[in-house]
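So the structure is just underneath, and the comments pick up after that.
Of the protein chains in this complex, one is absent; all others appear in place.
The letters A, B and C name the chains in turn, as written, and every chain counts its residues from 1.
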Amino acid sequence: MELGMVGLGRMGANMAERLVRGGHKVAGFDPSADARKAAEANGIAPASSLEALVKSLPAPRVVWLMVPAGKVTDDTVDALLPLLARGDTVIDGGNSNYKDTLRRAQLYAAHGLGYVDCGTSGGVWGLKEGYSMMIGGDEKTVESLRPIFETLAPAKDQGWGRVGPVGSGHYTKMVHNGIEYGMMQAYAEGFAILKHKEEFGLDLHQVGEIWRYGSVVRSWLLDLATDALGKNPNMDGIAPYVVDSGEGRWTVNAALELNVSAPVITLSLMERFRSRDSDSFADKLLASLRNEFGGHAIKKE
Amino acid sequence: MELGMVGLGRMGANMAERLVRGGHKVAGFDPSADARKAAEANGIAPASSLEALVKSLPAPRVVWLMVPAGKVTDDTVDALLPLLARGDTVIDGGNSNYKDTLRRAQLYAAHGLGYVDCGTSGGVWGLKEGYSMMIGGDEKTVESLRPIFETLAPAKDQGWGRVGPVGSGHYTKMVHNGIEYGMMQAYAEGFAILKHKEEFGLDLHQVGEIWRYGSVVRSWLLDLATDALGKNPNMDGIAPYVVDSGEGRWTVNAALELNVSAPVITLSLMERFRSRDSDSFADKLLASLRNEFGGHAIKKE
Amino acid sequence: MELGMVGLGRMGANMAERLVRGGHKVAGFDPSADARKAAEANGIAPASSLEALVKSLPAPRVVWLMVPAGKVTDDTVDALLPLLARGDTVIDGGNSNYKDTLRRAQLYAAHGLGYVDCGTSGGVWGLKEGYSMMIGGDEKTVESLRPIFETLAPAKDQGWGRVGPVGSGHYTKMVHNGIEYGMMQAYAEGFAILKHKEEFGLDLHQVGEIWRYGSVVRSWLLDLATDALGKNPNMDGIAPYVVDSGEGRWTVNAALELNVSAPVITLSLMERFRSRDSDSFADKLLASLRNEFGGHAIKKE
Partner (left out) sequence: MELGMVGLGRMGANMAERLVRGGHKVAGFDPSADARKAAEANGIAPASSLEALVKSLPAPRVVWLMVPAGKVTDDTVDALLPLLARGDTVIDGGNSNYKDTLRRAQLYAAHGLGYVDCGTSGGVWGLKEGYSMMIGGDEKTVESLRPIFETLAPAKDQGWGRVGPVGSGHYTKMVHNGIEYGMMQAYAEGFAILKHKEEFGLDLHQVGEIWRYGSVVRSWLLDLATDALGKNPNMDGIAPYVVDSGEGRWTVNAALELNVSAPVITLSLMERFRSRDSDSFADKLLASLRNEFGGHAIKKE
């Protein structure tokens, strides 16, 4: 097929490259000239503007967005709207909030344009291993894009599917990331316990390697954790500072909206908050309160 | 009544003083000469050794222990054993683990000695306001000590009681402290949220004052938190480092033994662990793992 | 002062009555004729409609809303708007989401109308003991309402205050309720542990009574819990089904928005979700998964 890729960052560039390798014809736009140049070297036809990108595509056009969620996606969606024509389709492959997706899809539908949301997992490894894609949208539209998904996926009929109407793809990806937070935290806690059991002198990289084969906890995340522990067993030079990028808190919000208890996903997120708050007011107040009632000593800063 | 107080630290000295003020005759022992001297100034007859203390008491003797839980209590209990005679009673008013109490009581019973556990709450304010006492032991023995408890309590018939057989006093106090952890953490989280809502410019001391009268969350801990916020609104100079002294983790152990879900008490304890682990290995691994799969930047130490 | 009370339910009727007792002149409206009749018996002048209520008040008018948060408040606020005149003031004393309050206040300000939010705590006990009130709004407007707050509060200068601009009152009350969830859960967990420690045969009502005097965990909620345990020690006939009314989840949302870790408040809320989900899909999947990997038996429904 032929399609345009908007956003040639880490994810977009890799996906465009995988599509080119798979025999598709891909035009690409990114505001960064360097990014366009790098993409060109990988067989992607660079476009100097959104307009140029759209013009370079045959109708009905297919444009894949791989840009940061939120304002950038909104701006891009708005900028593309007048450039597209009835029958064209935009696929948002980024980590958009599904509520934004529903709003954007409604806008596009009102103009006779297709809108598909594709929750995309796989990170920097997707170029090589393929991407897992949870797709929301009109059945016919999604079906028309099949060759694209078959190429991006790990295998033709594996790791992708239309899960429901527009919005459901990003919703499913959001929950995917919530689960990811919980799994990561479970591994981190477990390895931390092993690390602190100093009398056994455990080699955490070795433990990870053992678990990778035959154990109940084997997983891709374990493969990566084991790799990380092999390269840097004591996590030297790494700050205990864990960023979150939004999907986790959306998942908690979703749980709240549905009255579903999700303690592990929620705690995993809040533990990240705590990791970034080295000056916790709550903990200072707790220390102060212990002093108030019990005369317990306070550690000074 | 007449009794001996072993341990004239913050808690023991105050309790002895409250007993003296209440008309009791109190002899006191502490390894520290300064502590003995300070106690003497408050009307307590100082004893230079456990032996001297015991000898100074009329039979049947009553000895109150107010010493650190664990080894010190064990050593004291063992040292007193040969000094006491059938019919004497030891009251452990400290924060002993109830399992230790059961063991010690069994030993004492085998020698015809009474053993009473008194979970004591009230902290440094008890001298003035009286202590809350959860008492475990033989009914008759506890009843014989009634004048002591009536004096130590906030009022003659308030804030104390025999809750069950030996061990049950310390068990009840243990759970009391578990609840305390949860309440403290709830306040700390709430005030932290208010603190971070900078646009409203809230005065946390004022908020605490408002809540102290008529609100659902009014409590003695809130009185203290409000006081602390009045003296140091930004918790300047206080490290976000929260100590725990054992009862919290025993409460979690108790929950595990009984298959009772106690998420709030448990999380309150673990939040304290996290507060003391500014170099969290788990969080470093999480940051490293995010880099592994998503190429996300790592904050350097 | 003279004011109108809209909503004569449990809270509104009590507040109106306390104001009348305090010497204020109160007109009241409620869609229920029974509620109006009951209010009249307590000295409140009943109005048969919002219009009649407003007309009965002298300018500048003061109208206190004590109606359910959300749609009912929105409808009332909208219905009052054309009835009021420049200089009049509406006080929302209910549990509105502060974001709704900000929106409504903006609308009112555009019409020269005052809008004050008053987070009100105290429940059914407020009539007798007074209410704790966290007030947001323009300084001058709040000051003009001082006689009302002084009467509703437990004492003239206790339990109420302007905490900041409009919205801040409801925000502070929201966090107050979040703390309340955490405290309640802490007590509930603690008493559950004591209950399950059957070998000690503890009398939970007695334990509560002891804790009420001198202990670190003494509080008004403990007073109530003790009362409940006295009336129904085994909680016979009560379903383990805990409702939440909104402020708890807003507090969690607030924590998420501010990146503040609030594990105890959050878990308290989610535990309530779980209490209402006797058919937990998550737990069924867990049981099923244990069977998948370990051949562990599944309990049939």
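Everything that follows uses one rule, which is that contacts are C-beta pairs under 8 Å (C-beta built on N, C-alpha and C of every residue); 3 or more make two chains touch, one makes a residue touch a chain.
Just so it is clear, the structure is predicted and the values come from calculations on it, not from any experiment.
Asks: Please pick, from C:Ala27, C:Val175, C:Ala225 or C:Leu256, the residue that touches the omitted chain in the full complex.
Replies: Per the contact definition at the top, the residue touching the missing chain is C:Ala225.
Asks: Which is it among A:Val90, A:Met134, A:Ala239 or A:Ala287 that touches the chain not included here?
Replies: Touches the omitted chain: A:Met134.
Asks: Just to verify: which one of A:Val242, A:Leu267 or A:Leu285 makes contact with the chain not shown?
Replies: Residue touching the chain left out of view: A:Leu267.
Asks: Quick one: which of B:Ser48, B:Asn253 or B:Ser278 touches the chain that's been left out?
Replies: B:Asn253
Asks: Which of A:Leu3, A:Ala192, A:Ile238 or A:Ala282 touches the chain that is not shown?
Replies: Checking each option in A:Leu3, A:Ala192, A:Ile238 or A:Ala282, the one touching the absent chain turns out to be A:Ala192.
Asks: Of the residues in chain C, which ones touch the absent chain?
Replies: Here the touching residues of chain C are 10, 123-125, 184-185, 187-189, 191-192, 195-196, 220-221, 224-225, 227-229, 232, 235, 237-243, 245, 263, 267, 271-272, 274-275, 278-296, 298-301.
Asks: Can you list where chain B touches the absent chain?
Replies: Against the left-out chain, chain B lists 216, 249, 252-253, 255-256, 259-263, 266-267, 269-271, 273-274, 276-277, 280, 282, 293.
Asks: Would you write out the residues of chain A that touch the absent chain, in ascending order?
Replies: Here the touching residues of chain A are 121-123, 126, 129-134, 136, 153-155, 158-161, 163-165, 167-168, 171-172, 175-183, 185-187, 189-190, 192-194, 196-197, 200-203, 206-207, 209-222, 251, 254-255, 258-265, 267-268, 271.
As a working rule, only the chains that are shown with their structure count from here on.
Asks: When you average C-alpha coordinates per chain, which one falls nearest the overall C-alpha average? Tell me, please.
Replies: Chain nearest the overall C-alpha centroid, as shown: C.
Asks: Tell me the angle, as a multiple of 5 degrees, of the rotation that maps chain B onto chain C over the C-alpha atoms.
Replies: That pair's rotation angle lands at 180 degrees.
Asks: Would you kindly tell me how far, in whole Å, the mean C-alpha position of chain B lies from that of chain A?
Replies: Roughly 48 Å separates the two chain centres.
Asks: Please compute the C-alpha centroid of chain B, do the same for chain C, then give the distance between them in whole Å.
Replies: The computed centroid separation for chain B versus chain C comes out at 33 Å.
Asks: Any idea how many Å lie between the Cα centroids of chain A and chain C?
Replies: Centres of chain A and chain C (C-alpha means) sit 39 Å apart.
Asks: Going by the contact rule already set, what residues in chain A reach two or more other chains?
Replies: In chain A, 263, 267, 271, 274, 280, 282, 293 touch at least two other chains.
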